[in-house]
Structures are given as C-alpha cells and as structure tokens.
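Excluded from the complex is one protein chain; the other protein chains are retained at their positions.
Labels run A and B following the written order; every chain starts at residue 1.
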Amino acid sequence: MNIKRRTALASVAGLYALSAFTLASAQSSGPIKVGALIALSGPAAAYGAEERRAIEAVFNQVNAQGGIGGRKIEVVVRDTKTNPTEAARLANQVIADDKVIAIIGATTGSETLAFADVAMRAQVPLFPMVGTPSVTDPEKPYSKWVFRMSVPLSTDLPASMHRMVKDGKKRMAIFSEEDAYGQQGAAMAVELAKKLGVEVVENISAPKTATDLTTQATKIRNANPDAVLLVTASTGSGGAFLRKLQQVGLNVPVYGMAGIVQKQIITSGGTAAEMLIAPALVNPDEAGPLKELFALMKDNGGVDGFGAVLGANAAAGVVAALKSGATTGAQVRDAMEKIGSIKGYAAGPIKYSPTDHDSWGPETLIFVTVRDGKFKNL
Amino acid sequence: MSNEAKLWTAPAVIVVGFCIVMLLGIAQPSLHTTMFTIGLYALIALPLGLIYGQGGTISMAQGSFAALGAYTSAILCTRFGFSPTLSVIPAVVMPACVAFLIARPILRLPELSLALVTLSLGTVVAVGLQRGGDFTGSFVGLSGAPPLPLVGNHPVWVATTLWAVVLIVVIMYSHFVHSARGRSLNAIRVDRLLAESMGVNVPFDLSIMFAIAAGIAGLAGWFYVHTLGYIAPDSLGAHTSANILFMVVLGGRRAVLGPVLGATFFTFANDFLPGAETHGLFFGTILVLILLLSPDGILSPQAMRVLRRLFSRRDRVSRARLPGTAEVTEASR
Partner (left out) sequence: MTLSATGVSIRFGGLVALNNVAVSVSPGEILGLVGPNGAGKTTLFNCLTGVSKPQAGKVQLEGRDISRLSLADRVRLGIGRTFQTPRLDLGSSVADAVMLGFNPRLRQSIVSACLPFSKARRTEDDLSSRARQLIAEFQLTADPDSSAGELSLGHLRLLEVARALASEPRYLLLDEPAAGIDDVDRDLLADAIRNAAARGLGVLLVEHNVGFVAELSHRMVALVSGEVVAEGKPAYVVADPQVVAAYLGVHHVAA
C-alpha cells in the first residue's frame, strides 16, 4: 500500500517535471502553420474581418499553386476580441499548441504589445497590422521581431499635412480621439505644424465613447480654421464628427488619416464625407495601381478598405520569407530583413531592413476624396 | 464531516485539479498558459468571494486594484530600476492602502450603490492611467516589465508559482471561514446590528477585509505584468471587474472554491464562444439560469450539504461494513 502510493507519487512528480521540459519541436513536416490573431469581435472587428479574408485569400492562392516546396500553409485564426489579455493568452496558445512560425496580427496596438514579449521569447516574428508607433520602437528588445504591416502614423500624418500646405492652408484645427493613436497623432501634428509654418488655431479631443461632438465642432468653428486635421482611425466617430462640422456650418477641407478610408465613413458621414481629403492605402471604389489586390479579393468578398491591403501584404510578406527558404521563426525574421522589396499588394514597394521595421512609406499612399457617395482618387 | 476535513477539502481539490490539468498539458502545452489565466482570475476572484460571499460587501473594483498593483510594479521596475522581488511589496500595499482609505465612507452604502461606486472607482483609475502621460504610458501602456524572479518565463513554472499562491490563499480562506473572525464577517453579512452586538467593529473590519482583497488583487496584477511584460489601461480594469464578479456569483459566492470554479468555467467557455458580442448574451443567460436554479451559484451551501451528505453516507457505510455482517451489506445496497 505504502510502496504503491510512493511509486504513484513519484511517477506523478516525474510526469510533472517532464511537462516542464517538453521543448517546442520545430515543424519539419506537414503543413507550415502561421497564426493570425485578429480582432473579429469587439471595437476593432470592422477591420479584422477584412484582414482575415485577405490573409486567407493569399495563403489559399499559394496552396493552390502547390504551396511552399510541396508543403501547404495552414493559417490558425483566433479572435482576440479586441482585448489585450485575451490576445496574449491566444498568442501563447498558437505558439505552444500549434507551433506557428509567425503571427500575423494583432489588429490593434495594445493587443500587439501584450504578446510582443511572449513572441520574442518563442522566436516567433510578428506582423501587426497597426499604425501605433511603439510596436517598432527600436529601444524595445521585441522590436527585432516585429515587422509593421500597416502605414505608421509617421507616414500618413505628415503626408496629410504636406498636402494641406500644398493646398495653401494656413490655419489648422486638430480633432483627435482620446486613445493612443489620437494622442500621439495630435502631438506629432503640433510639432510638424511648427516646421511647416501652419498655425494650430484649435486642438481638441473627445473620448472614444463620446456620443455628442457638438461642443468640439462648435469650438473648432469658432476658431475659424481653413482646414481641419482629423486624427482618428475610427470611421464611426470620424463620420459623426464630419456630420457635426456640417451641422455647425463649417465648410473647410478635413484632412484625414489612411485608416479612415473605409466605405463605412461614407455611410456614417453622409454628404459631409465630401469634405474629406485623405491619404489612402487603397481606394475601395477605384482599383488604380492596386489591380492585383482587387483581382485577389474579387472572389473573396471584395475590397472595403485598407484591411484587405494590410492582410494581403502581411500574408505576402510571410510567403516571401518562406519562399526564400525560411523554415523556422528565426529564419523568417532574418529573411524579412534581407529579401528586399516584397512583391505585395500595395501601391508602393514594401522593404524592411535591420534598421527599418516600418517600411510603408509615402509611396504606398494615394490621395482620395468623396464624391457622390464614392471615393475618388485625387 | 470532521474539522480537519472541513479545512483541507478545498486545498486538496486545488492540488489535485492543478496536477491533472498540468499533466494534460504535456499533450496540449497551451493548457499551461490557460492555467495561468485561470489562476490569475481565481486570485482576483477569491478575495471577492470572501468579502462578498462571507461579508456581503460587493465590489466592482477588483480588476482596477489588480491594474493598480500591476502598474505600481511596472513603473517601479521600468522607471526606478526596482527588481520584481522588491516591487511585489508596493504592488500589494499600494492597492490595499487605496482601498482602506476609500472603504470607510463607501462601505456604508447599500449593495447597488456600492456596486456603482466601486465601478466608477474603476473608471477613475482608468482615466488616471490614460492621462498619466509618460509616467503611466498613457493609452499605449507600459512594456518592458522584467520577468518573474526565479521562475522567469517558463509557462510551467510560472503557472506553478501562481497556483502555489492560489493554494495558499485557499488554505487561508478555508481556515478563516472556520474561525471567530470568519464568523464575525458572516455576521456582518447577515445583520450588522447582530455583528456589533457580538463585539465586531463593523466599519473597521470591513475596511480591513476590503483592503486585503485589494492587496491580493494587486498581487495578481504583479503576476500579470511580470508574466506578459506589458500592461495597458484596457488590460485589466472595469471589464475585468465585471467578469470577476460574474465568476464569483456563478461559481458560488459562499463557497471557498466557488470563485475558482467560476474562473475555470469562464476561461474555458471563452475558447468555445464565437465572439465578444455573444459573450454578454451567453454569460448573461448562464447567470440567469444558474441564479434561478440556485441563487447562491453552483457551489451553493445547499449543494455543498448534499455533497457532504453523500460523502459522509459512504463513510458511514464503509465503516459499518467492517464487521462484515450480512445485514449491513444488505442495507448498503
């Protein structure tokens, strides 16, 4: 009895110790697994769904052509629910269970930061589809493993303001949302305005949950600007803000960010959306230089906005690294810095280097405005 | 049920359950990090079970106290060069002190107002963190918190350490409910006048328990930030507080293991739910159903009594069997 109990205890302890030392074995046969941690529900779900369609479209295409050296790519999609804690848990899950060699995602900056350390330790490169500056902050050790798959704020915000100056505007009002994106954007805009000689006549923000923007719109009107800078990636509040400006009778061009060029802005902004001028990664109503993206998405739900561009390019980046011979996460990472321009689905080339994990420069942007309920290239 | 059994059943269940899941983790390694998540929620929920289930004092601030602990530690480590070994103390003390200071005026309120006040405390904390500029990392949050001392980042050791703490809390909780202090706290829930007539300094005792609950939540926050290396205003907060309350109420607020059961259910249910939108619906329906069937949650005192009777009957039968008379064997059929 006693001896039996002791052996039982010893074997339990042994198994337990074993569980601590099971090492992540590298994938060598079977499909190559890639994680996709995307917000399919919660506040960022509007982008997530399109990102997912594009990612799957790219991988399906590669698989249809025989995969990578005979191995298929399997994408493991998980819904992060726009929640950092949940995102981190899922990252652990796809790394430990599915042994993915790369993760595409997340959809938002704080979700990405929540698993950046985890991914770094597991040597799994990340392809977040976010504009948040800090995900590629070179001072953070994890940034070595992060390749931005979206236009950073440091690209589209200056692009938008340069356009404003080119259009002869001198008095700018800034409207931002109270989140990481809006806050950093507004600060950046104030700095850049000094350099460009533009006067900031009003700088106002609203909480993400604000339902009434009358105060903000009125203040902006009273400051009498000749242009407004709209620093938000949310089409909901962006549209509401444009409507309010129209209601209070301010009719000046509103310069937006790339994130706002989504079909929803036209729905939520109505005719007020015609005030908008924005640098876009894609014009959903005109293929322009993005013929390949439209061809890819034709049978995959079409293009609603930049989510398709981000997802397709992130997947294309992973495919490029795999085609160059990478079979582990570390090799994918190294390849990304070396392979040069990725043949992707953007208006301009995307090219990473050991010192640049942001890439997406102004060449990837097209300026658009809204006419008669459709986006129109400028 | 003997006194010893009363004290040690819950801890034994924790140890056995933990070992089983960790062994299953050999086949499915993510169970190790899932166990971390469950342990984290359990650690925040257990003291809420104590103050709500035993003391009748609801709190919707546990998530925010955890955030406070996590931020305290992250700021000390990344800005002032503390080691996590040292910063664990302020991570616990800071939320506990805040809780103690605000406790006295608010704990007099009736349940609903108390829920609202503690919930808005969460909003205050969130806004403070968002507006804290570089100091709190504002909306972006703080990254770069160093890994846990000794165990580092290995999922198995991290989960084991966390569950060791959960076990200690469960042991202490089990002992507490079967002590004079535990009876005092229960008396407060039933009837404050009764508690006072039994010599209990109600406002002081409640404030202390509220502070202890916040301190333990802070400890959970410390585990969180040094495991993930990152904390943002929306990592832990009002939504966490609401989920934690759900776990406590669903699992059974009166039972020591109720919050742990709730945390386990919540975490696993998450994997089977399609999206955040359906969460409210799903968890709401479950909660209504359970509360209609058993107002004190799954592990209600009634359910516990039934379990106990089942076990003690088996005890009695096996003891009675020893003489081996045919009659007894017959009766036990």
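Observations on the structure shown:
The working rule: contacts are C-beta pairs under 8 Å (C-beta built on N, C-alpha and C of every residue); 3 or more make two chains touch, one makes a residue touch a chain.
Just so it is clear, the structure is predicted and the values come from calculations on it, not from any experiment.
The shown chains contacted by the absent chain are B, with contact judged over the whole complex. Only one of the listed residues, B:35, B:94 or B:187, touches the absent chain: B:187. Within the complete assembly, B:301 is the residue of B:105, B:280 or B:301 that touches the hidden chain. Of the candidate positions B:97, B:117 or B:172, contact with the hidden chain is made by B:172.
On the side of chain B, the interface with the absent chain consists of residues 1, 3, 7, 171-173, 175-176, 178-184, 186-187, 189-191, 193-194, 196-202, 208, 212, 301, 305, using the contact rule stated above.
The working rule: only the chains that are shown with their structure count from here on.
The touching residues of chain A, when paired with chain B in their complex, are 12, 15-16, 18-20, 22, 24, 40-42, 45, 79, 81-86, 88-89, 92-93, 96-97, 109-110, 113-118, 121, 132, 134, 140, 142, 178-181, 183-184.
Of all residues in chain B, those touching chain A in their complex are 19, 22-23, 25-26, 28-30, 32-34, 37, 130, 138-141, 143-144, 153-157, 224, 228-230, 232, 234-236, 239-240, 270, 274-279.
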